[in-house]
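With one protein chain withheld, the remaining protein chains of the complex are depicted in position.
Letters are used for the chains, namely A, B and C, taken in the order the chains are written, and counting of residues starts over at 1 for each.
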Amino acid sequence: MMGAADIAGAVLAVAGVLFFLAGTLGLLRFPDIYTRIHALTKADNLGLGLICLGAAVQSGSLMTALKLLLVWILVLLAAATGASLIAQTAHRRGIRPWARQE
Amino acid sequence: MTAFYLILAGVILAMAFHALMTRPNLLRKLMALNIFTSAVFLFLVTLARMAEPLDPIPHAMVLTGIVVTVSTTAVGLALLVRLYRRSGSLTLQSTDDD
Amino acid sequence: MTTLYFILVGVLMGNIAVGLIRILRGPTAADRMLAAELFGTVTVAIILLLAIVMEKPVYYDVALVFALLSALAVVAFVTRGWPNPEPGEQDDGRR
Partner (left out) sequence: MAVFDLILGLLLVVLVWKSLSVSDLFGAVISFMAFGLLMAVAWVRLEAPDIALAEAAIGSGLTGALLFSTLGRLPHSEARQPVVSRTVRNGPGYWMTTGFWWVLAILLSIAFLFSLLDLQTPGLGGLLQERLPESGVLNPVTAVLLNFRSLDTVMEIAVLLLAVVVAWSMGTVVWPVKRTLPSPLLPGFVRLLTPFFLLVSFSLLWRGSHAPGGAFPSGAVLAAAGILLLLAGKTTRICPRFMFWLRWILAVGLLVFVFAGVSLMVAGYGFLVYPEQWAGALILLIEVSAGVSIGAMLMALYIGGEPDIHSA
């Protein structure tokens, strides 16, 4: 019953969720805003990208695959620009990056 | 499963109503009003799901409701900003005791 | 297969639950916004997975609209919503 596409899709989805886990862990554990942005963009870009790819593999239709590609590109754009905007503004507002204190 | 969503809607409704009545801050009141409407929408959509076959009429009602809610919220927020400019406060005060 | 997807959706929901801690703790408004951004992406992922499970490609459109609107939230935050000045941002940015 299960085709190769289904299995590939499931594997991709699992990999994507793992990236989300890593991103959330980073958001929680990293010491300052800049490092947290770094962690978050991994989830946005790779996690969602893999899940989109998994869904596209399973859909079996070119239109749907293109739509999912569009979803991914939009989230990539929004996440990258958003991260840059937040980091720049935070820097301008004087939030200093974390440094190890010896 | 639908029973669960009905109860969920009931719980959210009660919380939102309580906050709507007791919070003095008008921005919070507006958020409570929004959540209140969401709870009512949840009721309606769950009802639509319970019907056999799926009943799209509550969906149309809720769609209308969402748009009306957002326009109400926008007008409320505009009023709130004006009020703040006028009185310097986000809460409604009775005029007689201060 | 369906079970696997529901486990994945459950894990993603767990992500949101854990991310709530970041909203609670802050410390800056930007940290809270980052958590909200994560929620947006996780929601898109959840909707995609649900669309696979329920075999309804219609929901891919919902994900598409979400992906578009996630930009609006960030831009509105950076240009308008960021509290100015940030409390305690001058002493140091850590917590």
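Just so we're on the same page, a residue touches a chain if its C-beta (ideal position, glycine included) is under 8 Å from a C-beta of that chain, and two chains touch if they have at least 3 such contacts.
Remember, it's a predicted structure, so these values are computed and weren't measured experimentally.
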The chain left out of view makes contact with A, B, C
Where subunit C meets the left-out chain, the residues are 6, 9-10, 13-14, 16-17, 20, 23-24, 26, 29, 32-33, 35-36, 39-40, 43, 46-47, 50-51, 54, 56, 58-59, 61-62, 64-66, 68-69, 71-73, 75-85, 87
Note that subunit A touches the absent chain at residues 70, 74, 77, 81, 84-85, 88-89, 92
Across the whole complex, the chain not displayed is touched by subunit B residues 1, 4-19, 21-25, 27-28, 31-32, 34-35, 38, 41-43, 45-57, 59-64, 66-68, 70-75, 77-82, 84-85, 90
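One rule holds for everything that comes next: only the chains that are shown with their structure count from here on.
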Distance in whole angstrom between the CA centres of subunit A and subunit B is 32
When centres are defined as mean Cα positions, the distance from subunit A to subunit C in whole Å is 11
The distance between the C-alpha centres of subunit B and subunit C, rounded to whole Å, is 22
Residue numbers in subunit B touching two or more further chains are none
Subunit C contacts subunit A in the complex at 1, 4-5, 8, 11-12, 15, 18-19, 21-22, 28, 30-31, 33-35, 37-38, 41-42, 44-45, 48-49, 51-52, 57, 60-61, 63-64, 67-68, 70-71, 74-75, 77-78, 82, 84-86, 89-90, 92-94
So, in the complex, the side of subunit A touching subunit C is made of residues 2, 6, 9-10, 13-14, 16-17, 20-21, 23-24, 27-28, 31-33, 36-37, 40, 43-44, 47-48, 51-52, 54-55, 58-59, 61, 64, 67-68, 70-72, 74-75, 77-79, 81-82, 85-86, 89-90, 93-98
